[in-house]
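Sending over a structure as structure tokens; questions will come in a sec.
Only one protein chain is missing from this complex, and each of the others stays in its spot.
In order of appearance the chains are A, B and C, and numbering begins at 1 in each one.
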Amino acid sequence: MTFAISAEVIDPETLKARLAAARAGACVSFEGWVRDHNDGEPVTALEYETHAELAVKEGEKVLAEACARFDIALAACVHRVGLLKIGECAVWVGASAEHRGAAFDACRYIIDEIKQRLPIWKKEHYANGASAWVNCATPAAPAPARLSAANQTP
Amino acid sequence: MTFAISAEVIDPETLKARLAAARAGACVSFEGWVRDHNDGEPVTALEYETHAELAVKEGEKVLAEACARFDIALAACVHRVGLLKIGECAVWVGASAEHRGAAFDACRYIIDEIKQRLPIWKKEHYANGASAWVNCATPAAPAPARLSAANQTP
Amino acid sequence: MVEVTAQYFAAFRERAGCERERLATRSSTAQELYAELADRHGFLDAAARCKVAINGEMARWDTRLASGDTVLFFPPVAGG
Partner (left out) sequence: MVEVTAQYFAAFRERAGCERERLATRSSTAQELYAELADRHGFLDAAARCKVAINGEMARWDTRLASGDTVLFFPPVAGG
């Protein structure tokens, strides 16, 4: 039951090998790949930022919840940070179990919770040179000269 | 969308690489591993037999159904045949999609259908030297001297 | 009477002690032939849990047999 943040390329086979257990007959794994677009906008790269300590703490909590809720043998998750190219693996989740139902349910639970709860942010770089933090209303660009534009409007 | 029967060890990374698509942001894969027991009985090895031609035909039908039902990019499945040891991968299923929901649903649909519909049979070898065909009421042992025991009872 | 080839897999092959056999039968459908062969060889699985293929295609149990047919008997499957 390990969660990790990694600045290096994720290696699914090594991670999956750690889920092996003699009683495990099923292993379900999920990979999140960097797509070439989002909402119709062409994307050239993704940048992930995290608060590693709190992300690991919350990630391990999610894995423990999955173990309590579903009859699984082992589960693990690794999330990348830094600059990723199209097609690279941004997140890997794996769960092994005696029977496949629990492995599917646990894997899905883990990725759903990881996406919602962990302090991880994703910046998209677009073909036109612009960039934006996904899900954020606050613009990526700094406020000019540290003056808040919002404060200047009457 | 390819289904294959393989007498060689399954290599998940090579198979998964074929599911890559620029629009795919999610990949879910399932592996069935040979367990060390079944219904409490210690298992030492598994033997898979198939009618390859009909298994491939039905397997490709299952993959086509998954593509029609779920919004996926690509899907594939490979099933092993022959003698397998504990921990070996007996079946691999993978599905890539723009969003993870469809990838999970398709992967699960494929393995559920593969297990029910394909002409594939599994013989368990037990620690005590016995063996049995899984799901079969008909005993593995040949009827003595090709006389049907069932016919001899009054 | 029709002359057909019966082909056995997995538990059926081991139980029958052969992969295939030619036979002349009064059975008119695949299901009747299965009942006949189950009786002869001691196959214990209900037809409803088994599958049948005729001349290389999956078939229904009520398919009528014709001379020269190759009938494949599949015991309950267990892939995965």
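Some observations on this one:
Methods note: a contact is a pair of C-beta atoms (placed from the backbone, for glycine too) under 8 Å apart; a residue touches a chain by one contact, two chains touch by 3 or more.
Keep in mind that this is a model prediction, so the values were computed, not measured.
Taking every chain of the complex into account, the omitted one touches A.
The missing chain, though absent from the display, is touched by one residue of A:R18, A:R69, A:H99 or A:R117; that residue is A:R117.
For subunit A, the residues touching the absent chain in the complete assembly are 32, 48-51, 53-55, 58, 79, 90-91, 111, 114-123, 133-143, 146, 148-151.
Heads up, the rule we're going with is that only the chains that are shown with their structure count from here on.
Chain B has the C-alpha centroid lying closest to the overall centroid of all protein C-alpha atoms shown.
In whole angstrom, the spacing between the mean C-alpha positions of subunit A and subunit C is 52. Distance between subunit A and subunit B, defined via averaged C-alpha coordinates, is recorded as 30 Å. Multi-chain contact residues of subunit C, defined as those touching 2 or more other chains: none present.
Contact of a single residue of subunit B with at least two other chains is seen at positions 32, 111.
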